[in-house]
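Structure below; questions to follow.
A protein chain is absent from this complex, but the other protein chains hold their places.
Presenting chain A:
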Amino acid sequence: METLIGLLVAAPLLGAAVLLIGGRRLDRSGHLLGTLLALVSFAFAVVLFADMLGKSADHRTLTSTLFTWVPVESFQAQVGFQLDQLSMTFVLLITGVGSLIHIYSIGYMEHDENRRKFFGFLNLFLAAMLLLVLADNYFLLYAGWEGVGLASYLLIGFWQHKPSAATAAKKAFLVNRVGDIGLSVAIMLMFTTFGSFTFADVLPAAAKAGSAQHATITGIGFMLLLAACGKSAQVPLQSWLGDAMEGPTPVSALIHAATMVTAGVYLITRSGAIFNAAPDAQVAVVTVGAVTLLFGAIVGCAKDDIKKALAGSTMSQIGYMIMAAGLGPIGYVFAIMHLVTHGFFKAGLFLGAGSVMHGMNDEVDMRRYGGLRKFMPITFVTFGLGYLAIIGFPGLSGFFSKDKIIEAAFAKGGTEGWILGGCAMLGAAITAFYMTRVMLMTFFGEKRWVPDAEGHEPHPHESPSVMTIPMIILAFGSVFAGGLFSLNSRFVHWLEPVTGYSEGDSPVSTGAVTAGTLVLLVVGVGIAWLMYGRRPVPAVAPRGSLLTRAARRDLLQDDFNHVVLVRGGEHLTRSLVYLDHSLVDGVVNGTAASVGGLSGRLRKLQNGYVRSYAVSMLGGTAVVVAATLLMRAV
């Protein structure tokens, strides 16, 4: 069984290597190979899962060490895997949703001449993401962390002939680097504090650490949070996710909705022992989560681009997860549960959006959709089920997972609990509003279609079954996963041995929370219906209020970054350049000029005459002989 863990990573890695090295000759079969290897990986995951279920809860962790990667005295970085319930959850999500999206991409990317390369990158992503969640130490996790970053960069910029895609890829890469620095600093701190960076060493040590190490552990927590902010697009490192929608839609579904962006949640949950020992860091985590869940939701309300609206939603939903993870043992389980259900419905929503774009000449502006439900019945139904799941319609996945997070937020207790719970409930209302808006603008109302740039009239049609079948499967997940997990608290029992769980002490009853959330849901849907369902949607966006305009500009995040970071950076570099030119270059150029001058003079000694050369040798010999004798004399 242990070998299977390595094979889990190896299969997509092999696919990436073959597809990327194989070159053009694999163009005709590459997508099938890539999909097959994703499915193979999923099959391994299922076998491991079945094996794990057969064991008792406390003996489910499998470990496997392949080799020592970096052996430097006490710094021993192993390529070692650890498969426990938390990793298993991720592995099933990654390989399962990953395989579905591979299948979907066969249809979606059919006419792209670089389809083989696309599948190679997708396989690379799967391998890196699996490495991230299977690593048994932070160092190897970091390798996977950077690997998914690379895959994300390559896939956002997949259509690099578009300047906007190339810029978006660079932006994602740069912003992620800021977060990555956090992770690398955290690893360094761990190594200097605990002398190790394996989970097995660091986490128990952090739990037992005395007050002397308290400050360091808080520091590690903050650095891990920084890393999570970068990868999971949380405030203040959220600005890249909207632009990342420049990538092909399957990429947005897999990487920028279902899996990679949730890596931050994984990191925080996995490092739970560190955060439990650092309450200050936990406060920072819940703050980031609460701010982002509102931030993303507000941005999602104002976007007319269907993918950007969904991106705002992703940001907001991950905000929920981060907030839950910051609550400590009362929240870890629900963070992961929401992560999984979100993986289903958000991937389904993105695939639905891709299907719509597929039928509408790649149009993304929702103001040019309208009335599509008759033309794309399957897309409409699957998208609709995803919609109901995300707003938390009773009985569907989102209802169970999101409600639990809201309850957990109240259970935090005190003023903090009320604030967090309030934010979460407000977020639920806004979610209902913006998702209803997307739904209404896309599938209901008048046709607002316009010809594309080359004058082709859109002829919306249902997508081929290779695309619709994955959407249908994901829709099933969106509907049933939440209920399945919540039955008898199954998911809580499953994850508890790894993450720990405590009930918390909620000042509000479960029923009250559910009822309040449902009321807010109805309010959100109702407002959206009033604004977009009852009235025709204008084909050109109205000017809108100050908040709307700000939200359209992503709540001015880019303007903030530009003013504070770009301008400030420019001033800093300009003054450094000035110093460099006037001072450093002066010294350097002076030295260089004198070396050059010396060189020019010495060069004249080489005059080409053997007689001069011989004299130089004779003189040299005389000096050597004299010096040797002189050494003896002194």
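Rule of thumb we're sticking to: a contact is a pair of C-beta atoms (placed from the backbone, for glycine too) under 8 Å apart; a residue touches a chain by one contact, two chains touch by 3 or more; residues count from 1.
One rule holds in what follows: contacts and distances are computed from a predicted model.
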item	value
Record-based protein name (UniProt) of the chain missing from this complex, from "Peptide/nickel transport system ATP-binding protein", "Succinate dehydrogenase iron-sulfur subunit", "Thiazole synthase" or "NADH-quinone oxidoreductase subunit N"	"NADH-quinone oxidoreductase subunit N"
Options A:465, A:489 or A:616, residue touching the unrepresented chain	A:616
Residues belonging to chain A that touch the chain removed from view	592, 595-596, 598-600, 602-603, 605-606, 608, 610, 612-614, 616-617, 619-621, 623-625, 627-629, 631-632
